[in-house]
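Just one protein chain is left out here, and the rest sit where they should.
Think of it as A and B in the order they're written, each chain with its own count starting at 1.
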Amino acid sequence: MRTIFEQGPSGAAEGIFPACDVPAQGAAAWLGRDLARSEAPRIPNVSETTVARHYTRLSKLNYGVDDGIYPLGSCTMKYNPKLNEDVAALPGFADAHPGAEEVHVQGCLEFLYELTRLLEGIAGLPGVTLQPVAGAHGELTGMFLFRKHFELRGDTGRQRILLPDSAHGTNPASAAVAGFSVTQIPSNACGTVDLEALRAELDDTVAGIMLTVPNTLGIFETDILEITRAVHDAGGLCYFDGANLNSFLGRARPGDMGADAFHFNLHKTLSTPHGGGGPGAGAVAVSERLVDLLPVPRVVKRGDRYALDWDRPKSIGSVHSFYGNVLVALKAYAYILQLGDEGLRAVSDNAVLNANYLQERLKRTYALPYDRLCKHEFVLTSEGLADGVTTLDVAKRLIDYGVHPPTVYFPLIVHEALMIEPTETESKEELDRFAEILERIAAEAREHPDRLHEAPTRAPVRRLDQTAAARNPVFTFPFEENAASAP
Amino acid sequence: MRYIPNADADRQVMLREIGRRSIDALFADVPQAVIDAHRPLGLPAKSELEVLATLTRLAEVNTASRRIPLLGGGIYDHYVPRVVHHLASRSEFVTAYTPYQPEISQGTLTVMFEFQTMVCELLGMEIANASMYDGATALAEAALMAERIRKRGKVAVAANLFSHQRRVLQTYAWAAGIELVDVPFVPSGRSDLSRLPEGISALVLQSPNAFGVLEDLDGLKSRLGEALLIVSTYPLAMGALQPPGAFGADIVVGEGQCLGLAMGYGGPLLGLFATRKEHLRQLPGRVAGRTVDVDGRVGYTMTAQTREQHIRREKATSNICTNSAHCALTATVYLASLGAVGLRDVALLNLEKAHYLATRIAKLKGYSLVFDAPFFNEFVVRPSDGDADAMHQRLEAEGFLVESPGAMAELGVPNALRIAVTERRTREELDRIVKILGGKR
Partner (left out) sequence: MSYPTGYRYTKEHEWVKVEGSRARVGITDHAQAELGDVVFVELPTVGADVKQGGLLGTVESVKAVSDINAPVSGKVIEVNRELESSPETVNQAPHDAGWIAVIELANPSETASLLDAAAYEALLA
């Protein structure tokens, strides 16, 4: 892969900006020599043609949802409606400065207010903040809220967060950043929380529990009401990781399951794109006892005007520069408006149907460690497929067939895991095609394992040397080396 | 539903295949009490045409975008070459996930590598991550990182930080049990660095600071002893300013909105985070590295992942997972479009135009600049009658978008207005401002 730094100088940015129309004096004159830049950054000066071709070429080395099924478990890679992108580009929203006074941004405040109400309705909880900008950021906000809740009550001995061993890595990390210690709760034979093991941990050192519902195996916690009741009875709070909301959208609400805080991944469930890793949006919904603690400012309605309320003395403070990822929230708002109640429910109906259909078919070929009704995703294992064949081999072979692999090696409680989430935006035809490819790979694993070991052979690059990348980190372009090797 | 391709007939076949009678039966594992408690939103579905019309109307309610912004404070009205949006909007970039499978993510990964390189070049640093959420969380993470390295429980913070960045830093520091001690500013607008607090893990400065003023970083690092120097900066200004790395900063962060992103009412934004190689193991966030494939071809992959939450869980250097990848991509394409020359040009346009306006206003009877230290593209003005509200109203009445005097008052500078000037402001607009302010009241 050639980088932009390896494109020969072919022009400069002349003509983007007008000539200076005020008397110019130069940086050194205004700032003095010490503050003016002495050495230019090594960013190449190339023509627009070069830039356009370089990034177009790079884009073609990527695989996106528009290319085909993207069954990454836990990631909800559904189709991203094009309308969303156009709505977020409307100048009235895109060109609004966050420091503008309320009177100039009533349109922004109105949709933020309305979206907040809709998310409260979806969560079945009385307060929502749109400030967190990612799932993990939502978790962290939730953990800040828990900390503040106990601090305000003077109950400062509660420094432990419980989580199941199937939890996303962000859960323990978020708890730790918020200053909590973490205790892991084992899963039972069904893959759900071991209620007895949980009860044994509950005491007055526990601030709360972090749960993913359904869990990362795609299994609904059938004991969810018992779990949240037990935690509440012990004085703790319940956090729900909303990564898997796609499985019960429009059918069930975290608030009715006992959640005190719940984050939405607008970039998963509500169709905003992932952009190669972000930006997302991680709105957090909370129960009554945490509403006053939500981040400032809050968007409120006073008469027929919308305003920002900073006067929230119990608030944890702010977790983002301004009001969260507003343009991402706008995309989610457009999506909810298009769907309505009926559409929201159709999302989970079809997401769960698609997952169960695939699970039923694929469990004939791949082992299914937890064989039960799944929700929007399920976890297979490559164990027992063929000697010497790993999940990594299966994943890389999928690339040769032009399909994005599922999430691999997660959750940690399943060896050689293949975590598959088809989403509702895939057709039966696409699911059948995907299943057929996985079946063909299973046969190859036995008959031609070398094809798996060598895969991918049809991608822009083959398997990369991860060990070398980690042992000798090269994180920036080696200009010196390049200059030395130039002819 | 147009985003759901299966027809009823498909669903019937699929249900038969899995041996369930109905879709409802697929939810048999959800407690009945939970199902019964569910209440719909009372929201009818709308067509695409209706949604677009509704939101277009709402967008037009925002008058901010039709005014001439003199607002800054971390988010700036910069011009973005058209090519940036066109390239960044390619669906292969927009609809891809985090590049967990490098073989089919070389587009995203190569751009991450280019971005890290450009960030280091801009800030004068050795390593950078692939982005944080925004400048504020980048700064908070920098303080947490410094505390992990030095473990003194205390961080000194300049009082002339942007208020929004300070608020986020305070939240993170409170939860982590880090004490923040204030570093006051002197009349020039710079931080008072004559007496540095003792026993700190780090000193946090912002340059240009919330008054637009450039801090004097020369020789500071050597006076800090073991404490790390964290500097929050304005990435676009690096086209004209000596970068914090040149003064020995240990961690440099910044808000990258100025590098080709929409203001978007404050999000999504782009947190820049750079440090020195020796601190690699403490770096938060993702990073792409260069390596080779089994055939010896150069390729890029996410690396040094043992720092991250999916491996190290509660011991990770941060909880961050999703970041601002697409914003970083946009910034990369923006910087590639400008090149070093274009970046210098745009930074100088900001500098010259801001100084043109500031100089003209300072010459007017009844106005003065509050601070006299060097600045980049924003400055603080005080009317001698102390009525900043009236000054604000006169500019607003003429179609400008101006910050409320409350913003400066919050920083302990009452009766004053902060004004930012970017390359988009024309001499005609600047002269008009002078005329409005110089006119009879």
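In the analysis below, a contact is a pair of C-beta atoms (placed from the backbone, for glycine too) under 8 Å apart; a residue touches a chain by one contact, two chains touch by 3 or more.
Keep in mind that this is a model prediction, so the values were computed, not measured.
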(message) With the missing chain put back, one of B:S22, B:S47 or B:T306 would touch it. Which one?
(response) B:T306
(request) Using the touch definition up top, pick the residue from A:A28, A:L225, A:I437 or A:A470 that touches the left-out chain. (result) A:A470
(request) Over the whole complex, note the residues of chain A touching the chain we left out. (result) 409, 466-467, 469-471
(request) Go through chain B and note every residue touching the omitted chain. (result) 281, 303, 305-306, 311-312, 315
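By definition in this document, only the chains that are shown with their structure count from here on.
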(message) Suppose each chain is reduced to the average of its Cα coordinates; what separation in Å results between chain A and chain B?
(response) 19
